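A single protein chain has been removed from this complex, and every other one stays in its place.
Note that the chains are named A, B and C in the order they appear, and that numbering of residues resets to 1 at the start of each chain.
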Amino acid sequence: MQELAEISGEKINDCYQCGKCTAACPVNPFMDILPHQVLRLLQLGQVEQVLQSKTIWVCATCFTCAGRCPRDVDLSVVMEALRAILLRQRGGSRLKGEDMPCLIRKGMPEQGIVSGFRKYTK
Amino acid sequence: MSVAAKTQDFEPLIVAFCCNWCSYAGADLAGTGRMSYPANIRVIRVPCSSRVSPNFILRAFQRGADGVVVAGCHPGDCHYVSGNYHARRRFSMLRRFLEFVGIEAERLEVHWISASEGSRFAQVMQDITDKIRVLGPNRKLRDSR
Amino acid sequence: MRRIGVFICWCGTNIAATVDIETVIKEAREMPGVVYAGDNKYMCSETGQTQIKGTIVQQKLDRVVIASCSPRMHELTFRKTAAAAGLNPYLVEIANVREHCSWVHKDKDAATVKAVALIRTAVAKAALDTGLEPQEFVVTRRALVIGGGIAGIQAALDIAEAGYAVDLVERTPSIGGRMAQLDKTFPTLDCSACILTPKMVDAAAHPNINLLTYSEVEEVEGYVGNFEVTIRQKARSVDAAKCTGCGLCFEKCPSKVKSEFDEGLALRKAIYVPFPQAVPNIPVIDRDHCRWFSKKKCGVCKKVCPASAVDFEQSDVLIKQKYGAIVVATGFDLIGFEIFGEFGYGKHPDIITSMEFERLVNASGPGGGKLLKPSNQQPPKNVVFVHCVGSRDKSRGKPYCSKICCMYTAKHAVLLKEKHPEAQAYVFYIDVRTAGKDFEEFHRRAVEEYAAVYLRGLVGKVFPSGDKLLVNGVDTLSNQAVEIEADLVVLAAALTPRHDAEGLARMLGIGSDAHNFFVEAHPKLRPVESHTAGLFLAGTCQGPRDIPETVAQAGAAAAKAIALLNKETLLSDPCVSAVDESLCTGCLACLKVCPYKAISDKPLTEKVHGRQRRRLVAEVNKALCQGCGACSAACRPGAMNLLGFSNEQLLAEVDAICL
Partner (left out) sequence: MKEIMQKMRAEAARVLSSGEVDLVLGWEKGDLWWQSYPVFIENEKKAELLTWDLFCVPNLAKYLLEEIWHKKRVALFFKGCDALGFNQLMQDKRVDREKAFIFAVPCSGLVDPQKVERAGLHQGLLRVERLGDELTFVYKDREKKTAAPWFYYDKCLTCRYPNPVVFDFMLGEPVPVNPRERFTAVKELEGQNVDARFQYWQRQFSRCIRCFACRNVCPACSCRECIFDLTSPRWLGKATELSENQFYHITRAFHMAGRCVDCGECARVCPVQIPLTSLNRKLIKDIDELYGPYDAGVDPQKVPPLVTFNPGDPAAFLESKGV
């Protein structure tokens, strides 16, 4: 939970379950847990259930939920954080600092390296 | 005594000028809500933040205050219509000026705290006390006698 | 040497548990000027007060310091106690050792040290206290009510009934306000017009009420008991004395404009009365849209008027009047929808606000209350209501609850079913809040008897699809996304103060909160008073509320105003600024910072080396001065000094608190 708060920076308890995120979500028919339920489950501390859901991989990060939320909870960021948690669990650091000069020389875009750090490094 | 030990022992004295209608009432609310903050804070009640003359602040530093807070109503909410707007100019200038003559700006803080912001009052006072603790005692303006 | 008495209150255990009273007494006895220090379990109690009074007499005390709760709590109590023992009440100082000490500190030693410092400070201040005498001034026994909605009408009627003259100022051409626009009222379903119109007529007919419609307050000066207000009575272009209200003029007028009263759903003429029951029933010419005023052509209204009442030459009139009290009742606006694009408001005529729904369902509204779709005048079948549009929305709208939407939406669902029994209401909500007499019962009736479908969740998007509106929502109770084909979508928009409330607040010198609602003096104990004496608040200008609450508050504000007007004279707070003329240089920096125009210049003649010399000094109007002390801080030589918070006292306090 703490990791989630750290990565996302969102205040999950601010959500009052109005469901606007779900109502606005263009991909909700393909989700097994609806967006507002994700937040509810997180409020109840049931992270595991959310991590195992299809929902977090269905989310297209279109930010509609974030834009419409009356409580300033950015669910798209929470989703990304959930995905990041899973990805990080799956293996140690795949990117190493000492590899950087080599990667940059190879012409890998720096933006890509930075997001790679965010996703793969623990 | 080592420097570290000195900082440990150092109990800052912080004088807070609070306007009667907002910040003093906010401090009262902090009390009613039992929101604790350090005993280093001592409040002087003034009718309005605009009543506070820079002279009082300098005097407090002379007499050994390690920090001074001026607290008034949020801009637009002044009980006296425009007092805090005048105070805002006055203390914006004073704080920059004190810093110019070599006094750490952090020793003079100005905050807008409304009558309903008891918890903010406590938080602000806690933060200031922490900051002044790090800064150490005011030796620069203090009367040496 | 002073003879100061220090009285330390235990406040039961509130103070005594954290502050070592014995130490404090011992320390207090050593403070300069202190001849007595004593304690009591409850200083504010009968016994405590008796102890204070007795000690003042026995010890011949000339100053009193009470270490107790906040002065905002009991300063007045203890001042009265001292006065009862023959001491000037302004010779009492309070050391706040409860709210500012015992309640916020846990360490007993630290709290005791601080309590001693606070008492030392109060003693230092008390030593420099001077006895002050309040001044008497005469009250103007006339009231001003700003805003002619139900709040303003009620307040005006109550004050007038008590026998005082009232001017009721209304910006639009008629009184009545928002309530006049409504159809039925929850939870009883009385017809709004049926209960309001008689009150409007009463107000117009009351000998003590002077209606100033189509008028606005332009300037407010002065102070409680003696406000000086400038009111601009806009040119009506119709002579009120001649007009019979026959209505021929607006029958014949060729210019059509969207009616404000009908929320833009119908048209009115350029010369118009906003609605048939308008009070006064005298038309005005909307000069921005009148052909005569834009093109100097037409003039039909003038030609047809049988009373020759139409007067194109009329100009605005400025009225200057003195008032003892002012009631502010300016009402509300609805939040703008520009930022809530997902609802499509403005893009389709069948997406409407709750206020527009009121007009559509109202018998006197457009379409005669048949409640037809604005797009094609067909009866709607599926109607979607959305709660909390802009309310409880801290990111794009307002964080507060608009309070009345739950109830009026239930009412709308009921009215819909009554007009069109085959229609179906869907209500999207977050929470249903029905705290109020018969409110919950009414809401349940909407669900149980009128079969309104309540869906717990909000709407994500509304978009046209053919001749229908597709509504994407959610029901969070069944955890399903919901899609409804609607004929009409009604948005329960957040209530906001009038768009220009901020300017009025500044003009009146009353506070307003972050959303520009006017702020009451105390949220619990002084809910209808503003921070400025003599200015009272009624209705939704102070926060969202329903009609009964508004009427109750208007009555309360009126009672406060009456109590004020009932006095022939008032006593002013003597904690005002005073000028030391020998120090005053006459630069008048004080005048520039004074928010109350309480300072003026005064020529002073004095003899210098045998010659007469005239110079300027500042002069304080004690009735205007409210005691903020801005002038004292702006005065470089220290000639301006605030009594009760003087330079000497504040310096002494700083010195004492730093010891």
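Observations, loosely collected:
Operating definition for what follows: contacts are C-beta pairs under 8 Å (C-beta built on N, C-alpha and C of every residue); 3 or more make two chains touch, one makes a residue touch a chain.
Just so we're clear, the structure is a prediction, and the values are computed from it rather than from any experiment.
Among the displayed chains, contact with the absent chain in the complete complex occurs for B, C. Set against the missing chain, the residues C:33, C:527 or C:586 yield one that touches it, C:586. Which of B:52, B:108 or B:125 touches the hidden chain is settled by the complete complex: it is B:108.
In the complete complex, the residue from B:22, B:43, B:94 or B:125 that touches the missing chain is B:94. Residues of chain B in contact with the chain left out of this view: 54-55, 58-59, 62, 75-76, 82, 85-86, 88-106, 108-110, 134-135, 140-145.
Interface residues of chain C facing the missing partner chain: 582-589, 592-593, 601, 608, 611, 613, 616, 634, 636-638, 647-648, 651.
Note that in this section only the chains that are shown with their structure count from here on.
In terms of inter-chain touching, the protein chains here are arranged end to end in an open line.
The largest tally of C-beta contacts between two chains is found for B-C.
Between the CA-based centres of chain B and chain C the separation comes to 31 Å, rounded to the whole angstrom.
Centre-to-centre separation between chain A and chain B, using Cα means, comes to 42 Å. Of all residues in chain C, only 70-73, 96, 98-101, 103-107, 110-111, 113-114, 117-118, 121, 502, 506, 509, 511-513, 519, 523, 531, 575, 593, 595-596, 626-630, 632-634, 642, 645, 647, 650-651, 653-655, 657-659 touch chain B in the complex they form. Residues 16-25, 28-29, 34, 36-37, 64, 68-72 of chain A are the ones touching chain C in the complex.
Those residues of chain B that touch chain C in the complex are listed here as 13, 15, 20-21, 24-25, 27-28, 30-32, 34-39, 42-48, 50-53, 55-56, 59-60, 63-65, 73, 76-83, 86, 90, 116, 122.
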